[in-house]
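Note sheet for the following structure.
With one protein chain held back, the other chains of the complex are shown just where they sit.
On to chain A.
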Amino acid sequence: MMPPSSSPPLPPDDLSRRQFLARTGAGVAGLLLGPGVLLESCSPADSATRHIRGGLRGPDHAVGHLLRTPGRLPAPSQELSTDILIVGGGVAGLAARRELARQGHAPLLLELEARPGGNSASGQSAVSAYPWGAHYLPVPDERNHELLAFLRESGVITGFDAASGLPVYNEYHLCHDPEERLLLHGHWQQGLVPEVGVPAADREQMARFFKLVDGLKHARGTDGRDAFAIPLDQSSADPQFRRLDQLTFAAYLDQHGFTSPYLRWYLDYGCRDDYGATAAQVSAWAGLHYFAARKGRAHNATASDVLTWPEGNGFLAEQLRGQGTGTILSHTVACQLRETPQGVEVLAYDATARRTMRIRARQVLLAIPQFVAQHLLSGVAGAPVAAQPLQHAPWLVANLTVTELPQGQGQPLCWDNVGYGGASVGYVNANHQQLAQYADGPKVITLYWPLTDAPPAQARREAYQTTYSEWLPRILAELEYLHPGATPFVQRVEAWVWGHGMVAPTPGYLWGPERAALSRPVRQRIFFAHSDYSGMSIFEEAFYQGLRAAHAMVVPV
């Protein structure tokens, strides 16, 4: 589901979340959110949920907001100098750090949170490790050599088959069977494409759609490149494909007569799952990319197989960290950046030691979301500026510890469990990769919920205003939709709001002029790496952006 980008998001507007809450007060917030929420928060459901422990978590806003008020920083009390400085320890930043290490560099990295990882953040309880964000990597295209080399070094690939040359994946890291199920018409069916009880006309449309994307999977442009590739910069420049970035996926589907509600639900689910946005919000090129770009091959897996770990992509982030060198300063935020004759100077605040440091570097890599980078660069001449803000999707991720899950009819518990027509995009069983003979014990399930009911800015504002006691009944209602009667078995519910969860590939962004311009280095001193510059928040893109930036940095001017 939610693939990674790097560094944690910050609230959007001029008001911080705390300030906003302080000004409005809970009553006003309730009115803003509408009567449904008021009913929920006052409902007698409290007695049924009193046994549930947990709380609301999120990226470190308190530290992050210092970025907005650099004037309030204490005077610098420490001077540091480094050859290369990386701001942001998400996947792009960590991938760049790893690549720079391979070239003999040991950059200094600043990370806002306690641990690097960005959207690949994870947690750990007595029951299981669990993801807070991105949690899987599809079996990659075997032509993606850099990614394969990383996976080989991480033990995810154990070797290459002598006969075919294809990678052999570590069976413990390949998602175990059974992988996916869908609750449709009160019955759990195998797989996520609606099948059981679906009318023949709808099935016919689905078959037509899958035939179409299968054709696109193998399609090549006039330049000989794949029509859809990962990293997406490897895709063909042929206008017959790039044209698809100009309209929404929903409009494209309408034009091609794909009207079946079952098919449209499935495609919308796919867009929400991968981009945090609906088919009406993302471009047709992006919508088709989801299906046509996955063509991984392996000796012991297929293109539809995925790699996953109990802690999700936290595993990969940790591998990236371990394969790099150089100091990582956590709880540290870069607040101000200016150019000097020798390179750049960054003022950073260390929230643990409560002091400001002045860091001088020859080069800096901003591996942070585009809107944060833009803020940091406000005083730098010639820095790229987005004509209008990129669209970032807000997400809610909830980790629920359950002693058991009352199962409905049909397919037993899978790794990915989705309800047809649900508000969330379902949950993943963090204990799925365990090898225990007895699998009925307590488990952690991770519920993913792209907040797509309102436009992103509004949904984000509402999400920031929603308290834990308001989220809890909504989360439990979503659980009850999938497993009626499950509430008494819930022990803990921890929720995390990602205000800027991931960039949405809205029409025109992927192949318009702006995307490339935003990531263009400034005077070979300031570089950019983030999945925002791909337009798709997936591990492969963040990894690619990190590599791309690292290669650009070590090229002599």
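To be clear about the criterion, a residue touches a chain if its C-beta (ideal position, glycine included) is under 8 Å from a C-beta of that chain, and two chains touch if they have at least 3 such contacts; residues count from 1.
Criterion: contacts and distances are computed from a predicted model.
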{"item": "Protein name as given in UniProt for the chain not displayed, \"histidine kinase\", \"Polyamine aminopropyltransferase\", \"Spermidine/putrescine ABC transporter substrate-binding protein\" or \"Acetone carboxylase subunit gamma\"", "value": "\"Polyamine aminopropyltransferase\""}
{"item": "Per the touch definition above, residue among A:56, A:95 or A:174 touching the missing chain", "value": "A:174"}
{"item": "Candidates A:142, A:226, A:305 or A:478 - the one touching the absent chain", "value": "A:305"}
{"item": "Where the missing chain touches chain A, by residue", "value": "171-172, 174-179, 300-301, 305, 412, 435-439, 441"}
